[in-house]
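As you look at this complex, bear in mind that one protein chain is not there, while each of the others sits in place.
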């Protein structure tokens, strides 16, 4: 990595829909808000559960694909059997991840989750571009503006909150920091065996939650791709970071997440 | 109403949560976790048996009995002088300033709901999915005349039900939305713990 400047800290701007925002909304902005409010809605909880269920489903798919690879005769037999196999519960699927020794399998699952996130990111970018939000001018956006868009608008849409902190060296490297990444906020692993030390349990918990982070990684890459930054030239990795020392209970999960994004080609490939 | 102990028992009688609060922490130190497991399964059996021995008269008149539990405002909620902002975000996915504000029907129609002794009072709240929320309170109901006693019992019961339904709401928020959580296994969520502690503290 080239010599970095002191990374500058860009915290979020005020959310225009926040009630304490000082400026009077323009008519365009008002219209946009009204339009958004009139769109059909569903319960956020349903969406949250669907989003989280992507991970156990991706594991279940891998299991099924491996089964049919291993033994296609058994697969044929299964098709003939009438009895219904019980559904493997989500928590069992998730804990299976921890047991997987085969790196190829493990990575296949992560790749699947990331791909879903990527496709989702592309569609979300389209959705937000075509929403004609008067606050967003995509044509004039440079990479930094697009990252801010990810931090504010994309995150707010999908996770109900913005990224807590954005750091950049203004040379294509970004850190998106979320101290209370919403989908994992309530996650807590219990120790079925009752034999693990607190440290081992924490380690196991963090490892079990890792696959869940591939989804937002994919989303970030997908958004960037849709807005002109080829996925092949973008790196995105998620790591755990410690929470700042303030009241930790405010955050939810025991660790924050830092998304490290590196874009090698900082000029945008204009869309046709 | 001072809550000393909260137990959550799953549909097969297994103990999935127990916590002592305040002074009970000292008092109950002599009980091991194994003791609690036994308490849980005993309670589970007792609840099952009590359902069978409900007086016939009660069963026959079931349609006439009103199982509505009125909403008792403010049970387990922070006092009104705390800032509004801290209240709003505190209820997880439940919008508004309380988990619910209407009266509701008790699911417990013929079993044990409350056990009063001269040392403690125990409240039982059972859900349609078989979960049992049990609160043990150090408040003992004074026994004046019979009318007073039954009125007090009733009010205490209502507060108990309101309180335990809110614990159920917290449970559904924290535990049910966690794909890492094995249904029927002990709850180890710190967030759940904290929220429960908050509620117990508010209800003192």
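A few comments on the model shown:
Should a chain be cited, it is by its letter among A and B, assigned in written order, with residues numbered from 1 in that chain.
Keep in mind that, in the parts below, contacts are C-beta pairs under 8 Å (C-beta built on N, C-alpha and C of every residue); 3 or more make two chains touch, one makes a residue touch a chain.
Here is the rule we use: contacts and distances are computed from a predicted model.
Missing from the rendering is one chain, named in UniProt as "Trafficking protein particle complex subunit BET3" (options: "Trafficking protein particle complex subunit BET3", "Ribosomal RNA-processing protein 43", "RBR-type E3 ubiquitin transferase" or "Isoaspartyl peptidase/L-asparaginase").
The hidden chain, counted over the whole complex, makes contact with A, B. Of the options A:143, A:158, A:188 or A:224, the residue whose C-beta touches the omitted chain is A:158. Touching the chain that is not shown, out of A:110, A:124 or A:177: A:124 (per the contact rule at the top). By the touch rule set out above, subunit B reaches the unshown chain at residues 11, 47-48, 51-52, 59, 62, 67, 93-96, 99-100, 104-105, 107-111, 126-130, 132, 165, 168-169, 171-173, 176-177, 179, 183.
By the touch criterion stated above, the residues of subunit A touching the omitted chain are 36, 39-47, 49-51, 53-54, 56-57, 60-61, 64-65, 87-90, 112, 115-116, 119-120, 123-124, 127, 157-158, 160.
The definition used in the following text is that only the chains that are shown with their structure count from here on.
Our note on geometry: subunit A versus subunit B, Cα centroid distance of 37 Å, whole angstroms. Those residues of subunit A that touch subunit B in the complex are listed here as 44-45, 48-49, 52-53, 55-56, 89-92, 94-95, 185-192, 205, 208-209, 249, 252, 254. By the touch criterion stated above, subunit B contacts subunit A in their complex at residues 93, 173-175, 177-183, 185-192, 194.
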